[in-house]
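Contents: one structure, followed by commentary.
Only one protein chain is missing from this complex, and each of the others stays in its spot.
Here is chain A:
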């Protein structure tokens, strides 16, 4: 066990000891992904020629106007939609296989907690479905609720919590079964700005502690720049990638980094990308 771990660490491209300069293998690899929906009004080209690699430990934000396909692309990664063209792999498998292997946790726009389950019961839901033992369920619920700062709320019902707390509980639910990938679809879109700042900060800490790969859809430029190691700017009709920006910000990011010149420069580039891809007709 120990020796195999040792060997694995020495393999180039894997683990923290990877040779400098060697690109880590992509956790999510998209090559010319196309998706056309057949609707009553004729075909809708939702995604066109989307190519992107997401490496292990990346925090990738997708930003763009409504209809640019960012949520659709996230749903493709999750195996909830099937591309009509191109290649897409998640952990080296097809998205459908990855979904069956429970490779990712998905956080939706709304918390979507079951009102008849307590917070603990909601976090337990995926664990019950995946067949974890009772003892392990209890242990994991306790651990992830602490992770999102909700210890002590296990027995509360969702309506007893604020919107921000509910969304944190839904993140705990996505973390409970220890998938390496976290897919987040505008998770903080419905929250006010103060709560949102707070949750952004917490999410970064959580990401630093858990070493997850996160794909994050947002409407907000500051949110995307603040959180991401890589920002994917998308444009609509058809949904395609307009720009991919590698963030030069350090991994440690206090909230006031948003006033730094570097942050503003990146935000500016994102805005330019959005403007270039969007014709206001």
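To be clear about the criterion, a contact is a pair of C-beta atoms (placed from the backbone, for glycine too) under 8 Å apart; a residue touches a chain by one contact, two chains touch by 3 or more; residues count from 1.
Everything below uses one rule, namely that contacts and distances are computed from a predicted model.
Between the names "Metallophosphatase", "Oligopeptide/dipeptide ABC transporter ATPase", "TonB-linked outer membrane protein, SusC/RagA family" or "NitT/TauT family transport system permease protein", the one given in UniProt for the chain missing from this structure view is "NitT/TauT family transport system permease protein". Checked against the full complex, the candidates A:78, A:184, A:199 or A:214 give a single residue touching the omitted chain, namely A:78.
Checked against the hidden chain, the listed residues A:64, A:83 or A:126 yield one contact partner: A:126.
Within the set A:110, A:138, A:244 or A:257, the residue that contacts the chain not displayed is A:110. Within chain A, the residues in touch with the undisplayed chain are 78-80, 99-100, 102, 104-106, 108-110, 112, 114-118, 125-126, 128-130, 157-159.
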